[in-house]
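Partial complex: the chains shown occupy the same locations as in the complete assembly.
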Amino acid sequence: MFSITVRDHMMVAHSFQGEVFGPAQRLHGATFVVDATFRRPELDDDNIVVDIGLATTEVGKVISEFNYRNLDDVKQFDRVNTSTEYLAKVIADRLVEAIYAGTLGESARGIHEVAVTLHESHVAWASYERSV
Amino acid sequence: MFSITVRDHMMVAHSFQGEVFGPAQRLHGATFVVDATFRRPELDDDNIVVDIGLATTEVGKVISEFNYRNLDDVKQFDRVNTSTEYLAKVIADRLVEAIYAGTLGESARGIHEVAVTLHESHVAWASYERSV
């Protein structure tokens, strides 16, 4: 299995609901360093998984919707705990949609899996991976 | 599949038995930067894999037993080569026991896999992963 990963980041505010979150129930924030991974069993005709430039652009487009936002005010996250692992899924699902839509290039349709890791600090990160 | 990972570290002395280890047969030491990963297919009711605070506390508890120790003097490691990969398993097994015991929270029983990576330097690390 081949894969490529590109890294970007977003800086958001949010708060959590539920006693388990302790002080993180207060409005606070995070830099999420985002690693987006694309996997496929065979390379395309250019000998790549997907064009790194296109992948970087697409990841940037997806996270620009959340970057410099208070996620508590973003409609799609109404009454949702925007945990690191949940946000990883939101981004991964968008990238799969981009593959379907062809914005990652025609040959990107050969991608079998997408994984997204969000680093919330130097000591904690979360991931979500799914098939395409 | 979702996952979260928390990082901590321990500083131990030990020595190895067997010619393959060369100079590492002498008493020496290591800082092990410990990454503990918990995986599950679905998030719990709080939209998380496991509470990062609880996970961090539990990992700290497990490694505190070995931290600032000469592993050659720890009874459970009698006649055992405490290689990086072996120690990864020791810690992973303890974390699985913690899941069974409920110390990571009731909803942590939904965790399917545990993986532990120990970084012994900037150029070498080892992992062990198992199902719960």
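A and B label the chains in the order they appear, each numbered from 1.
In this section, a residue touches a chain if its C-beta (ideal position, glycine included) is under 8 Å from a C-beta of that chain, and two chains touch if they have at least 3 such contacts.
Just so it is clear, the model here is predicted, and its values are computed rather than measured.
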(message) Assuming all chains share one sequence, and 2 are in place here, what does the full complex add up to?
(response) 6
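Operating definition for what follows: only the chains that are shown with their structure count from here on.
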(message) On C-alpha atoms alone, could you tell me the rotation angle mapping chain A onto chain B? Nearest 5 degrees is fine.
(response) 120
(request) Would you kindly tell me how far, in whole Å, the mean C-alpha position of chain B lies from that of chain A? (result) 27
(message) Can you tell me which positions in chain B touch chain A when the two form their complex?
(response) 1-8, 43, 46-49, 51-53, 56, 105
(message) So in the complex, the part of chain A that touches chain B is made up of which residues?
(response) 16, 18, 20-22, 80-86, 88-89, 122-130
